[in-house]
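Here the complex is missing a single protein chain, while all its other protein chains stay put.
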Amino acid sequence: MQHWSTTLTNFFVGLGLPEPVAMAIAFIIGATALAIFAPTLALGLIWITRKIISRIQDRIGPNRVGPYGLFQTVADAAKLLSKEDISPTDADRVAYNLAPILSVFGVIMSTAVIAFAPGIIGADLHVGVLFLVALGSLGILSALMAGWSSNNKYALLAGFRVIAQLLSYEIPMVLAMLGPVLLAGSMRLQALSEFQSLEIAGFNIGLGWTAFIMPAVFLIYFISALAEGEQTPFDLLEAESELIAGFHIEYSGMKFAMFFLAQFLNSFFLGGIAVMLFLGGWQGPFVDQLPILGVVYFLGKAMLVYAVTQWIKGTFPRVRIDQMMAFAWKVLVPMVLALILWQMIALKLPAPTWVQYAAILIGNLGALALIVVILNRHLSKEEIRTKRAFEPTSLIGTMQPAPPSPGN
Amino acid sequence: MPGLDALPFPLPTVQQVIFILIAGMTVTGALITALAPNLFHNALGLVLAFFGVAGVYVLLEAEFLAVSQVLIYVGAIATLITFAIMLTRGMMFGRTSSTNRLMLSTAIISALFFLVLTGLLVNVAWPEIGAELAGSEQMIADLGEMFVTTYLVPFELMALLLLAALAGAILLARD
Amino acid sequence: MLQNYTFVLILSGLALLVPVAAIVLGHFLGPRRPNPIKNQTYESGVETVGDTWVQFRAQYYLIGLIFLIFDVEVIFLFPIALAYQRLSLFGVVATITFVVILLLGLLLEWRKGALEWE
Partner (left out) sequence: MVPLNWYLVLAAFIFSCGLYAALARRNAIAALMGIELMLNAVNINLVAFWRYGEFVERLEGQVFALFVIAVAAAEVAVGLALIISVYRSRRTVNLDELDLLQG
């Protein structure tokens, strides 16, 4: 499949431009498309989130501005544009203003390596997967700068908390990404998507998803991505209902909007990475005949994953910070390391490919079963059950009357 | 264009312009790291320099190295340095000068070092071959293969070294 | 390869432009009436006490430390994964040894209690 830039360049060369100029124009057009696509997508994502969450909470959600309230986010953006831009005294000017820019910069850059369809990818970097992870460190940097420069204790504390969270979950995430890379033998996202084809009688139905071979690795990636995207149940940073806003507490107006935008896009793209690595990317029926269908498949799958994260947001309670850290280091990391080890052994079994894949699948199912057993045993321990039922650690928000004192 | 040929120096190619941009970024970062009195600004300058160095690696077509530079230096080392700055903060802001009494002599030595080195480097006729690379993806795979064949001993030793560093650092840093 | 990065460079210019343009626009469209009270640090309506630079707990540093070590080792696994199809048995054993050392490191932290968040 020809890369889009080649097609565009050839078109401009056909118009009589010299080749370097034609290529530059093609690149600028492509980059502009991506840079416009990302913020527009964010407007849509915010609308979808509000609709899903309000349905879960038995509300209607935005329904005034435009059909189905579609333009509500546009109105909100316009409102934020007209808000005063307050910066606290003693804030460190440079870092304070750079932090929101950096956070948006990171998410827009990650569109560069997203494989939308065969031949439609900004730049098919040979280190694609690691490039995406590296952009994640920009998010860490921006949290650090925002927290430090605001000259606010809460912002600094929240910044440190969120960095500890992002760091802890990056390890299981990267290790889970190693699974598909080992199978496909490439870090290019286009190659990873191409790898997940499945031909039955010469027709590609596009269901060779790596998630079918390694469900446990996929689950680990998904959980880590929830934490990396600061989504419930790992949204300790924001904890909208009980804490103040986190490291961006001192930001207002458009600068705050930038953090907001970056967060929504980030969780969408983390879902997009899950689709590219585990859920077949742009693969689907008829995509070989009509490549542009890939865009529909990819965005559809990514939206579905995003909807699931919002569903989780509307359903699950938040975890405590100690639970969160322990979960990353004591459950996810050992498990994914063991799974990768098993996969390495299975891939070198002297047997046909399908036997190797079956071995990987068995290992993954075994890991899932092990987790269920351990969790079951842990949660059914008598002391934990009593503690959960009768002794909440804090009475705030539990709706229970205080236990009667023994003196009565 | 006859006008351009008359210039006393050749026009830079696109790659050279990009190199100058990246080098400017790196130099700015390095200067902030060395000279700014505020420790946090030092750390930010260091991050800028790290990004610049990653850009230099890209220009040298060492893709994997560039991405590891960002992941390890920016993502982990710079973060760790900032954590340490926060943990050891105390009297270091503003009250005393940020440099010690060796400042002047060190500045002179560093400047001389740079000037002498530059004078030497510019005058040596380095053999510049710069052969075409076979393919970037192939190169990354070759790198991986070398880790477990040619460079097996340093590779495994490195793992052990990191393990030892981890153990030692945890012992030191715990309350 | 450099062609790919030319695109990345162009996109990075635009990716900087989008937030900068938005913030500058917001800066000019919004009102500007700062006063000392408005510009105070917001700490939930309570007057700010003392320095912002409160002492941090070492646990954060420990998390960063463990992350650093693991990050380095995990990154080294990626090129090996690319070459994995053509590795000999010797190479496979070497890779597995490397992963086992990684696991040992995790076990060590666990035993030392560095993973406890008290």
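The first chain written gets the first letter, and so on, giving A, B and C; residue counts start at 1 in each chain.
The rule is simple: a contact is a pair of C-beta atoms (placed from the backbone, for glycine too) under 8 Å apart; a residue touches a chain by one contact, two chains touch by 3 or more.
These numbers were taken from a predicted model, which means no experiment stands behind them.
Considering the complete complex, the chain that is not shown touches B, C. Shown as candidates are C:Y5, C:Y42 or C:Y61; the residue that touches the absent chain is C:Y61. The chain not displayed touches chain C at residues 58, 61, 65, 68-69, 71-72, 76. Residues 13, 15-16, 19, 23, 26-27, 30-31, 33-34, 39, 42-43, 46, 49-50, 53, 56-57, 59-62, 64-65, 68-69, 72-73, 76-77, 80-81, 83-85, 87-88, 90-92, 96-103, 106-107, 109-111, 113-114, 117-118, 121-122, 126-131, 133-134, 139, 142-143, 146-147, 151, 154, 158, 161-162, 164-166, 168-170, 172-173, 175 of chain B touch the missing chain (whole complex, contact as defined above).
What we mean here is this: only the chains that are shown with their structure count from here on.
Viewed as a network of touching protein chains, the structure reduces to a complete graph with every chain in contact with every other. When chain centres are taken as C-alpha averages, the shortest distance to the whole-protein C-alpha average belongs to C. Here the CA centre of chain A is 30 Å from the CA centre of chain B. If each chain is reduced to the centroid of its CA atoms, chain A and chain C end up 14 Å from each other. With touch defined as above, residues shared between interfaces to two or more other chains in chain C number as follows: 1, 5, 56, 60, 64, 66-67, 71, 75, 78, 81-82, 84, 95, 102, 109. Residue positions of chain A with contacts to 2 or more other chains are 125-126, 130, 156, 160, 163, 167, 170, 185-187.
Of all residues in chain C, those touching chain A in their complex are 1, 3-8, 10-20, 22-23, 25-27, 29-34, 36, 38-44, 48, 52, 54, 56, 59-60, 63-64, 66-67, 70-71, 74-75, 77-78, 81-82, 84-85, 89, 92, 95-96, 99-100, 102-103, 106, 109-110, 115-118. By the touch criterion given at the top, residues 40-41, 44, 47, 63-64, 66-68, 70-71, 74-76, 78-79, 82-83, 86, 136-137, 140-141 of chain B touch chain A in their complex.
Those residues of chain A that touch chain C in the complex are listed here as 5, 23, 27-28, 30-32, 34-35, 38-39, 80-90, 97, 100-101, 104-105, 108-109, 111-112, 122-126, 129-130, 150-154, 156-157, 160, 163-164, 167-168, 170-171, 174-175, 178, 181-182, 185-187, 244, 249-250, 253-255, 257-258, 321-322, 325-326, 329-330, 333-334, 337-338, 340-341, 344-345, 347-348.
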